[in-house]
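Of the protein chains in this complex, one is absent; all others appear in place.
Now for subunit A:
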């Protein structure tokens, strides 16, 4: 086992939490059951790592095998780092019939034409996602396995999620993706975050959507109630309406755990009580960032509690409807 493989394994072991070691090694399957049983997982991580390195050396494992292990770990624990979303546009006629083998071949071939010394691994995950790991080298150096880029794409959808891609390699990767999926263009989809599952669920609408209905409850009977009951009834109706609209805008039940949304505002200042500012021609430059452990649930709660007026403004409803969390708002394009 060469030094690079050892170093890679040691680095990887530092990343994998102790609680996940055993299951990840089991899934990897490159060590015999006997060898795996010989590892004592109650020891310190440092000790386990040393023993594991020894076992891998015995089995004559190489960098290729270690990168497999890394890919298994990342695939099972994708909510790390920063994922950026891209959208494929202008599909060619046969784009919808691209299947896995064809995509794999085409992607590898296009990418190696664009750049020499890249190492590509492609695997299909159980949920139909195609995972790609790219280690980048160039004409002079071997692929750098310590800083691999990960790409996730669901065939037959226009979305691609990318993690750890340098600006240098970005055009190459995007071109290879566009060509191998038989599209003409690819653009940034303005949706980023740490949790891949949240981004994916938001775009693929894999959560409980509520469809607007004209008659949300049975038509009310005519009511002879006295004034106080009337007020309570109106309040209750108002509250019910808010809840309904909040649900229609953001969804019901558990929502994808998007964690932030960013708005760059370049619109004019309009306030009837402030003539001086309202008369200005120049935009009022500011930015707003919303953050939460689950942004969509927070916003839904804002709407249902009345902190956000309903109907919800298009700026906020665009987040779930358009599946994006980065916006530049100018006066010309209010719903950019």
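Operating definition for what follows: a contact is a pair of C-beta atoms (placed from the backbone, for glycine too) under 8 Å apart; a residue touches a chain by one contact, two chains touch by 3 or more; residues count from 1.
The definition used in the following text is that contacts and distances are computed from a predicted model.
Visitor: Please identify the absent chain by the protein name in its UniProt record; candidates are "Cytochrome c oxidase subunit 7B, mitochondrial", "Hemoglobin alpha chain", "Mini-chromosome maintenance complex-binding protein" or "Centromere protein L".
Guide: "Centromere protein L"
Visitor: Considering the whole complex, not just the chains shown, which residues of subunit A touch the missing one?
Guide: With respect to the unshown chain, the touching residues of subunit A are 263, 265, 267, 269-271, 273-274, 276-277, 280, 284-295, 297-299, 301-302, 305, 307-309, 312-313, 315-316, 329.
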